[in-house]
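Everything below concerns the one structure shown next.
Missing here is one protein chain; the remaining ones are kept as they sit in the complex.
Think of it as A, B and C in the order they're written, each chain with its own count starting at 1.
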Amino acid sequence: MSSSANEAASRASAVSSMGQTIPTDAEVGHPEGVRWGMVVDLDRCTGCQACVVACQAENNIALNEEQRVLERRAKTWIRIERYWEGEFPNAKARFIPVLCQHCGNAPCETVCPVWATYHNNEGLNVQVYNRCIGTRFCANGCPYSVRYFNFWNPEWPEPMNNQLNPDVTVRTKGIIEKCTFCIQRINRVQVTAKTEGREIRSGEVQPACAQSCPTSALVFCDLNDPESAPAQLAEAEAGRSYTLLEHFGTDPGIIYLKKVDPHAELEEDSHAPVETHA
Amino acid sequence: MSGLGRRRFLVGSAALAGGATVVACAAPERESQVQSFVLQPELSLPGQELWFATTCAHSSCGNSVVVRTIDGRAKKVEGNPAFPVNQGKLNVRSQAGVQSLYHPDRLTVPRRRRGLRGANEFEDLEWPAGLDLLTEKMSEARSVVVITGPISGTRARIARDFATAFGGEHVVYETLESTVWRKTVQDGLGARRLPYLDIANAHSILSFGADFLSTWLSPTQYGVGYGEFRQGHGERGRLIQVEPRMSLTGANADSWVYVHPGQEGALALSIAQVIAAEGLAPPDNWFNVVSQVGGLDALNAYAPDRVSQRTGVPVERIQEIAREFASHQPGFAIAGGPALASTNGLDNGLAAMLLNHMVGSVGQPGGLLPNPDLRSSVTPPTEPTSFADLAGRGNTWLEGDPPDVAIVFEADPVYGMPDATRFADALGKIPFVVGIGTIMNETLGHADLVLPSTHAFEEWGDYVPDPAPRQHVVGLQQPVVRPTTSGRSFGDILLTLWHDLRPNLAPPWDTMRDAVRANAAEVFRGGDFEERWVELLKNGGGWNDDWAPEFRSSPNWHINLLAEPAFSDNGVEFPLHVIPFEGVALGGGDETANPWLQATPDPISTATWTTWVEMNPSTAAALNVSRGDVVRIETAHGEFEAGVYISPAAAPGVLGVPIGQGHTFGGRWREDRGSNVLASLAPLTVAGAGGLAWAATRARVRPTGDYRQLPTIEVLPNARNDVEEVIVQITNE
Amino acid sequence: MQHLTALLPRVTLKQALIVGGATTPLLAGGAGVLAILLYLMAAGGTATPAPEQPIAFDHSVHAGDAAIPCEFCHRGVGSQAAATVPSVEQCMFCHSVVKTDSPQIQLLQAHWDTNTPVNWARVHRVPDHVRFVHAPHIQAGVACETCHGDVASMEEVKQVRSLAMGDCQGCHRENSASLDCATCHK
Partner (left out) sequence: MQEPVVADTKTSNRELLDFVFAWPAWFFAVGGALNGLLVAAFVVVILMLMFGLQFLGYSHPVYWGFLIVNFVFWIGVSHAGIMVSAILRLTQAEWRRPVTRAAEVLTIFSLLTAVQFPLIHSGRPWRTMYWTFPYDWNRGAWPNPRSPLVWDPSAIFTYLTSTILFVYVALLPDLALARDRAPNPVSRAIYGVLAMGFRGTTRQWRIQTVAGLLLSAIILPIFVSVHSIVSWDFAVTSVPGWHNTIFAPYFVIGAVHSGVSAVVTVMIVMRYAFGLKRFITRDHIDSLARLLIVVATVWLFFFLLDFFFGLYGTEPAEVDTWQRRLVEPPWVVIAITFIICAYIIPVPMWMFRAVRRNFFWMFVTTILVNVGMWLERYMVVVPALERKSGLTFTYGDYAPSLSEFILVAASFALVILGFLTFSKLLPIMPAADIKEGQILADRIRVGRANVPAAMRE
């Protein structure tokens, strides 16, 4: 690659283990275009859930009442997964925010019979709610389990409905919903930029999760824009970058940066239980 | 900076007229109608978003927010990018403010008690009737007590002066108060205000129980620093967390060290001993302070091999911590949470402070930096009344000397004070209790008159964040929507009373808005104030950037090196330690009525909506219980039930229990849910500081035989990262 | 085919009637179902008759005779999503002196006096799952009449285009505008 622009453009495929065989949309469709993506620095993420609530607030996600949590029908477009390592006193909790990966090669898109989910030319995995008929095939296909089905019509007791964001549809029963990268914000910025007759500025678009994240662990960016700070960050931190479940070959639009643990022994037996002394 | 940074924030009063019209009328049938407002402010068009900078709540977290409003309705709360405390970022609780605003169970009209106190029988009143009743009682009152949550700024000044004018006092109640840390800072640094933690530039942080990423003091501010600390420019910072129960901060630490409850100070001294003995820090730094606590000889009593048994930390581990901490400087040590909530909490805190002096991080970049003292014109953030004081007052009231009227605002001592203090009974001795708040809570449930207050987004106010970000900061609060209820702001209610009853003592302002404005005029003198005022409201407050104070006086050590923590019991009948903790969403329980917060999973257990108890697998095995089993946790002062969550991070013999549930008042999402661990705590205090030693209670556990599925986001218990397919990839570079 | 036609002469009139009788309900039912499906597919934006308005505002007088530009009253159209209706205050700029004796203006006056908003019946609306932003269309030089018809000649405004998805798409296709679902669907 001659320019860093091209490098940045193909990074998504470079980090994919199957990058050689599966072209990214950047390569096949729009080499010069936008590919929205996110860099998630796991070393910054504290698991504080700020992004989760920000997303709930921005996207009119139904209230996850206790019964829904118990039935495992709670909807959180972004969720903080917590994984344990080791045992007391050397137990470690690892957090990872998991949201729709906006895969360049998305398993959900091919299986939808009605094109309710498709890939647009900005690298977004779009869900068209009104088109969705609720076969839930996409949710099965998604290895990240980030697609959520509406078993009910959501309800907000008066006057709670006042807080609903008019830019986002309230999803009815029977359809799948998921993270949209706050497409309403992207659209708004695009319209504004168009009205003002200019290009979108780097960093002008911010989804709710990245905006609220206190530690700036989530950084939204155009992966094809070599000027954007996150793209440069991902470049600089190439040694730490990986994508989730690489072996599925989904070419995710979200690049994770590995958690740094100075005490981690990365050998085979690093996770063997350590002698306790309590 | 985000796109928000370039947006124009508005001044509430300028744009509110449009919103006012909308809210004044019922929401139109959006589908079929389009409304033509009578008056349309220049800036406001239907469907257009307007942004107002204000403050999130009455909370002390110090975040300034920007509220997105459309058609007069608040839609979304975002961080104020210009504000130095949170810098555009926001934590869970601040974001949920909009849901508290539109909570369906908010108090809408004044209510008068009909049945017994606490029986939740009220009748609705009109505002004039409610105010008349209050005026009548107040005019007869000889003494008044004003109990509020941690408020600051003009609101606090009014509360304080009001109480004084009516022959009473202003009591500030915080569920888990910061008094001990404040005392530690006073004694250990000689500073009157909480120091600024320069997390961003630190290379190591040694935290004794301070859950600064989740709930401790100003988590958003610390979170911003933490991001830089980890992956900013320069060396990656190391975080060592020492605590008996793994907090969210502990979960993010590079080294998480279990220490027996109350032994944090001993461990800190042991680390100090290693630093001194191994010469890990230049003696110039520490010789004087160590001399003040008895010199090296005294410290040698805390050599690792001597305290290893006592603290539960192996000798090598103590040495490792000392070396890691001392060799990655600048860095600092802080104490909080259970470390300060033992009976020897102040000693633990001072021991941690000793480490700061030893490594020379006091007043240095990357260490503890002084915050400027407040300008005299600014009312200081109200320092919480210590638990001992409050419990003492309660006793006085019980013994027959209660004030005539109590005014309670945004504080819930009936919920948060241990039952053993009999605070509800003490409050019951007060002939007339007025509760002011947005939603019912336990204390309001015990009131004779309940007045609805405006939500933080509906009223004027200002506040001084504490700890400040090393600057003079005053945050301003302006109404972003017209009040959706008949509520009035706390300040307005007090001012109305004041002018009615003691006009000669009353301040010159009639309303909260005037008061805030007058205060701002006093603080931000010079130039054209009108222009300045608009600017202040647009920015969400005012701050200066170029302040470099220093810690003024030398520390004043009263560290009792031999203090052993005392517990509620000798450990025979009640063998287990109860460590209550504040969750990242529910905190001390004030905001539990909010369904977003209720549904926000606890990061460690991923549990929602309930009270659980974190238990080590071995403890659970000994009790023959497993995940989801309901157990009864009994202390010498009460008992409660909780569902078992078996956690690999929980220490044997330690029960971690979240605070926040167990309310009987407060709407559909809060009532009759979980249990209140605080009620069963022993009323022990922290020696020398007076705070509640909430981590000093011992308990025993009885299985009830019931099973209740835990509402967790994780489906299988304890998903692991050390299986074949590692999800969170780790590197040690 | 021959084999099949060979069967035909054997069908008597009676049999034919029976066949007809037996199959007609079936066919009618099927056609009905099909019709309902087709209706459902096409529904969601058909042109509607003019709704009754709280005040009989006559566009033909304002936009037609007086030739007031659309943007004069619909201020948001060039800059944001909604074209917006003018506030009562704006109406009153003129109508505090113009035609104050008209009964309709007195209705308006009543709203002004009592400080109550006018609830106009909405004429054009897209479903909740559609995001329509006026500004870029105006920027692109689309005339108001393209979608709203010749409002200047309408006494009562009514919807003249279906504004169904295909309608929007047709125009987008002709003008090489975006056909990405996410452009309009939210």
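Criterion: a contact is a pair of C-beta atoms (placed from the backbone, for glycine too) under 8 Å apart; a residue touches a chain by one contact, two chains touch by 3 or more.
The shown structure was predicted, so the numbers you read here are calculated from the model rather than taken from an experiment.
Asks: Of the listed residues A:136, A:194 or A:263, which contacts the missing chain in the full complex?
Replies: Going through A:136, A:194 or A:263 one by one, A:136 is the residue touching the chain not shown.
Asks: Of the listed residues A:36, A:149 or A:220, which contacts the missing chain in the full complex?
Replies: Of all options in A:36, A:149 or A:220, contact with the hidden chain holds for A:149.
Asks: With the missing chain put back, which residues of subunit A would touch it? List them for me.
Replies: 71-74, 81-83, 98, 107, 110-115, 131-137, 139-145, 148-153, 172-176, 244-245, 247-248, 250
Asks: Counting contacts across the full complex, list the positions on subunit B that touch the omitted chain.
Replies: 713-716, 719-720, 723-727
As a convention for this text, only the chains that are shown with their structure count from here on.
Asks: Please work out the Cα centroid separation of subunit A and subunit C, and write it as a whole number of Å.
Replies: Between these chains, centre-to-centre, one finds 38 Å.
Asks: Report, in whole Å, the distance between the mean C-alpha point of subunit B and the mean C-alpha point of subunit C.
Replies: Subunit B and subunit C have C-alpha centres separated by 54 Å.
Asks: Could you grab the centroid distance between subunit A and subunit B? Build each centroid from C-alpha atoms only and quote it in angstrom.
Replies: About 31 Å, centre to centre.
Asks: In the complex of these two chains, what residues of subunit A are touching subunit B?
Replies: The contact residues of subunit A facing subunit B are 41-44, 46-50, 52-54, 56-58, 63-66, 69-70, 72, 74, 76, 79-89, 91-96, 157-166, 189, 201, 203-206, 208, 211-217, 239-240, 242, 244-245, 256-266, 270-271, 277-278.
Asks: Which positions of subunit A touch subunit C when the two form their complex?
Replies: Per the touch definition, subunit A meets subunit C at residues 115, 118, 120-121, 124, 126, 128-131, 167-170, 183-184, 187, 191, 194-195.
Asks: Which residues, counting only subunit B, touch subunit A once they are in their complex?
Replies: Per the touch definition, subunit B meets subunit A at residues 1-4, 27, 47, 70, 73-79, 86, 88-92, 95-96, 98-99, 101-104, 213-214, 219-220, 223-224, 226-227, 230-231, 236, 238, 246, 248-249, 251-252, 254-258, 312, 314, 484, 584-585, 595-601, 603-604, 606, 608-610, 616-617, 647-652, 668, 673, 709, 711-715, 718-722, 725, 727-733.
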